[in-house]
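Have a look at the structure below before the remarks.
A single protein chain has been omitted; all remaining protein chains appear in their positions.
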Amino acid sequence: MRLHPLTSLAAAGSTAIMTTAAASLPLSLAVIAAVAGLSLAGGVERRMLAAAAGILVPLVASLFFLHGLFFPEGSVVLAHWGPARVTVEGLQFALERSAQLSAAVLVLLLCSFTISVPDLVAALSARGVHARFAFVLASTLTLLPAITTRLARIRQAQEARGLVITRGVFRRMAAFRWQAVPLVLSLVEEAGTRAAALEARGFGATGPRTSYREVTDPPFQRRLRMVLLLAAAAAVALRLWQPTAGA
Amino acid sequence: MSSPSLTLESPTPAAARKRRLLEILGALAIAGTYIYLVLNQPADITGGPGSASALIALSGFLVGAVLLVVAVLPTLPVSTLVLIPVALVLNIVLGQFVGSTLVPFYLDAIGTVLIAVLAGPAAGAATGALSSIVWSFFNPTVLPFAAGAALIGCLAGLAARHGLFRRFYLAPVAGFLTGIIGGVVSAPIAAFVFGGTSGLATGAIVSAFRSMGDSLLAAITKQALISDPMDKAIVFTLVAVLVYALPRRTRLQFPFVRRHRVLTGQAAGQSAGAATGQGS
Partner (left out) sequence: MAERSTPALAAGIETFVYPGETEPVLAGVELSLAAGTLTGVLGGSGSGKSTLGRLLAGWLLPGAGGALGGFLDLGGTRLLFTGKAADPRINPGSWGRVVGFVPQDSAAALSTVRETVAEELAFGLENAGVERAVMADAVRRTASLIGLAHLLDKAPETLSGGQLRRLAIGCAVISGPAVLVMDEPFASLDRAGAESLADLVRDLVKGGTAVVVLSQRVDGLLLDADTWLLLTGGTIAVTGTPAEVTAAGVLKAAGVISPRPAPGSSSVPPVPCCPDPSDPVLAAQVPVDAVPSPPALELRNVSFTYGRSKRHRFFRTGAAAAAPVLHGLSLSVGKGEIVAVTGANGAGKSTLLRHLNGLLQPTAGSVLVNGRTIGGQPAGRVSGEVGLLFQQPRDQLFERTVEREVRFGLDRHRRRPAAHGGGTGRHDGAEATAVHSALAAVGLENHSGRHPAELPASHQRLLALATVLAGRPSVLALDEPTVALDGHGLATLNSVVRSAAAEGTAVVVVTHDLEYARSIAHRLVHLDSGRLLPLAV
């Protein structure tokens, strides 16, 4: 069964919220395992691994460095060098927080890796703010690779004029200006053209819109989304009702 | 297909009032969340990762940011709206480029501040929030900072409106002050949602304060006060360099720039251009 983009978004979001609310190590680990399984099944494990490593490795390392060595609130000291004290509480705090953050990050990443952006845009393009938000999201994703290649083209054009970037903060700031000015200028000018084109094609209109792309949204998934959102709200309410339970 | 009139009516005041209400609600949600967190933080840090504060920080700041986006986005003219993706791309691409040459800063707000200077505080705030929301598509950890990014955009727009970009040396000062406010407001997110910072360099600074016995929030706030003002001062300076390098006709196509005389340079931008000269 193909998931409607809003369904995957709701599933990922509510899982992230519930994991954060529950704050239980086993649940976090279970979510991590589930995401790993799903990404294997979906064939996105390599891209997931690369992206997740880029985000989570520094985050987790930072957490363990920070709380593993410096946790003034900790009482059970395992070792200490000078001002640094390794405490059980600190390590546990770092572990729990790492697992919980990893679970949330991974489940959201899985969502963005498997979702079809055009479908999402079509689903969001109901009217008003949705259409505009969908535009910002999709346009950014389209422009990013184009601009990376354009920056490379500008660099080439300037190298052909004898630009050799040298060391030193001021020379680099100058180099920043040389490359950023043509880039920003062309982007701003193009945006002006695009704005006129979009307005001429009725993008500024406030009336109802239709969508050329068909995104099927079975009633079952609509109900599922409601259930997921209610569950997330319930988890938050429960946590706020009993702020110290769990952990 | 009906054929609507070839001309536009003036916008109704009722719609404007509704938007204003949403804006105020968004700002209140962010401010209220921050005050609540600062007042309640001492009991919280050892309460475990799932503590209520993380949820309150997340939901309060996110709801505030989303309300701001909902309030501002429909009011923006299309010419500003199409600049937002450009700003987000600049945040990402220039942030990476500069980040690779000048190591200790993030510089991921160049596009946001650029829009704020060209199109005003509301557009800046929406761009900041949207930047975090769209960027979270590749890196979900930036999502909770949406409110802080919106604040940076809003403050940059206010600085531009009040003429702080008319003198080249005032831009870094405005950036420094913006960085202080932005850093302080974002610190609870780092403390309660992440329990630390996402980078090793910043983590080391937090560790230093922790080893002196500071609470986590205090340590992260102090770290933010070290990194953020410098970072934003550089970003504001770079944006000033950029906007003064833009040709006059391009700058003046923005009503906000014309109405509030954001930039100097009546005479073909030469005098203002000279002020940016230290870059080269």
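The chains carry the letters A and B, assigned in the order they are written, with residues numbered from 1 in each.
In this text, contacts are C-beta pairs under 8 Å (C-beta built on N, C-alpha and C of every residue); 3 or more make two chains touch, one makes a residue touch a chain.
None of the values given here were measured: they were computed from a predicted structure.
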| item | value |
| --- | --- |
| Contact with the hidden chain (one of B:26, B:85 or B:111) | B:85 |
| Touch list for subunit B against the chain that is not drawn | 1, 3-8, 85, 137-138, 245-250, 252-253, 255, 258, 268-270, 273 |
| Touching residues (missing chain, whole complex) on subunit A | 47, 50-51, 112, 117-118, 121, 125, 134-135, 138-139, 141-146, 148-149, 153-154, 156-164, 177-179, 181-182, 185-186, 190, 193-194, 196-205, 207-214 |
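Convention: only the chains that are shown with their structure count from here on.
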| item | value |
| --- | --- |
| For subunit A paired with subunit B, centre-to-centre distance based on mean C-alpha positions, whole Å | 18 |
| Contacting residues of subunit B [partner subunit A, same complex] | 45-52, 54-56, 58-59, 69-70, 73-74, 76-79, 81-86, 88-90, 92-94, 97-98, 101-102, 114, 130, 134, 136-141, 143, 194-200, 202-204, 206-207, 210-214, 238, 241-242, 245-247, 250, 253, 278-280 |
| Complex contact set, residues of subunit A against subunit B | 16-17, 20-24, 51, 55, 58-59, 61-63, 65-67, 69-73, 83-84, 89, 93-94, 96-97, 100-101, 104-105, 108-109, 112, 128-129, 132-133, 135-137, 139-141, 143-144, 147-148, 151, 169-170, 172-177, 179-181, 183-185, 187-189, 191-192, 194-196, 198-199, 203-204, 236, 239-240, 243-244, 246-247 |
